[in-house]
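Below is a structure I'd like to ask you about.
Here's a slice of the assembly, chains where they normally sit.
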């Protein structure tokens, strides 16, 4: 059977190279071209020696990738995808954007948090927010997928079923998230300088100022049917991969812990990539890093009447490249876990 | 001047050896004896090679240490200190207990969380909770100091001034704490097995079941004058040392962020070991690990009307051995930072 011609725009960033690693072993597709503004003309295996012996791809420019592929992954800094997506869609190609350009439905929110307007307002109507387990049917029909952010994925998967079924209160949700350093990308900074992030943990963007907030609130608000305000504090932890979101919320009156637990189990029963951890066990990132899985443990604090959820994903996989490939699989009608069958190593 | 004869009971655990390391360079004291049940008879420098060339102390038994010292540090598993403290005090010696035996004033709480009763009820009246910056005057007069737990220290230093001045609400306080692996001690366990804790973060004792909860609530309740219930979730992070407590609470009506900030600054203005981080900066553990310092950053989330505090200490120093020596300095009338003058390394 003929393979799908896929291309990666921005292949030498961390998200781009993770996409390439996975797509090279996905047997429905052929990576026909990749681009990189920093390494144009170079063999990708000279930039990333883990690929030595596995590919002869060279970094080209955006136009060449557009030309050579039918489905495009955009792994670019925020603000650079809209233009390319517009061109690609006009040519009948499919686009999966791993940046933020298409994530927010409300242009005002986008303007407020990103400081710019949409270039092509109508293009956004063709896009869908690619949280696979929630929007699967829409994803099948859309030419542009806004691949969700890493923190938002870990949070929305845990809270959506509870909000949708009105099992928890919409007010007072507090989310304390912890992310590995790859979340900050390959760009050099003191924050990611080994001696400063090693043996450290640092909260950042404390106080309601992280750009993932509107995306999280959009997901939760849709699930509940009303606007929701959250408190969200991200922390940088000294690991390469993984996100843990510890989520504090309150059960509605007459709702038991068991009801909440069972609802989560039922929601994800037939899902390949989301697992509810058995009662009495606690999720930790080690169980999911290097896989496309999300695990969620559910706890109840009787003394304070709080429901506590621990939701873990690999920020580069279910939080980025893995979910993007899952989206492609859904769009193209492949088996949903194609190319994503690998299990998390135990260590 | 004659040096104070000090002894360490339980010198080969992590808290004990950290005490020894510090006391060996404290020039008001002489460590006259140390005990260890596991390594009795051995040179301590053969157990801990970092001490090679610095001491010829041998591990003895408890009785020998009791005999040879006038001030005793007890670094023992919970439940073993009361008996020894009773004997020591009867002989006119001073005791600083780094376990939990004397931390809770309410015997019922102790029984509930630790599953046993006090052996010597009246002994507890002679003890004081050694949170130095809060109880300094009482510490001066007491023969038994209950050295605070690591999480409680990080939390009480941040919240006590705010509660005391009624700047925040007593309800709805949520504390999400992260601790380095030394907090679990030297005892072998899968939790501390390198391949399982490295590249991992794991919440544990989620849902109001960690034994530090009654200690935290005791401190906060005293500060506020009423009983307080908190939500507390500890996490294990892959660093050796350091605790970060991210604390979520709500300002009282008519109280501004500035008022809260200024109150913290004023409270700790003359304190050597507690610093409020300048506005706009965020505390991280790297700034305090390997020092006896606590740093607290203060943030306000306008969107959600929440005050967020990030409080960091070294769990082995301000959270254990460092505060114990600070307590000794207060008890004995030494300069409070004697033996604790070292600054945190930048990396």
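Here the chain labels run A and B in written order, and each chain numbers its own residues starting at 1.
One rule holds in what follows: a contact is a pair of C-beta atoms (placed from the backbone, for glycine too) under 8 Å apart; a residue touches a chain by one contact, two chains touch by 3 or more.
Every value quoted in this text rests on a predicted model; they were computed, and no experiment measured them.
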Oligomeric copy total, full assembly; chains in place: 2: 4
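Just so it is clear, only the chains that are shown with their structure count from here on.
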In the complex with subunit B, residue positions of subunit A that touch it: 172, 174, 176, 178, 195-196, 199-204, 206-208, 213, 229-231, 233, 235, 237-242, 244, 246, 248, 282-286, 289, 297, 299-304, 306, 308, 310, 347
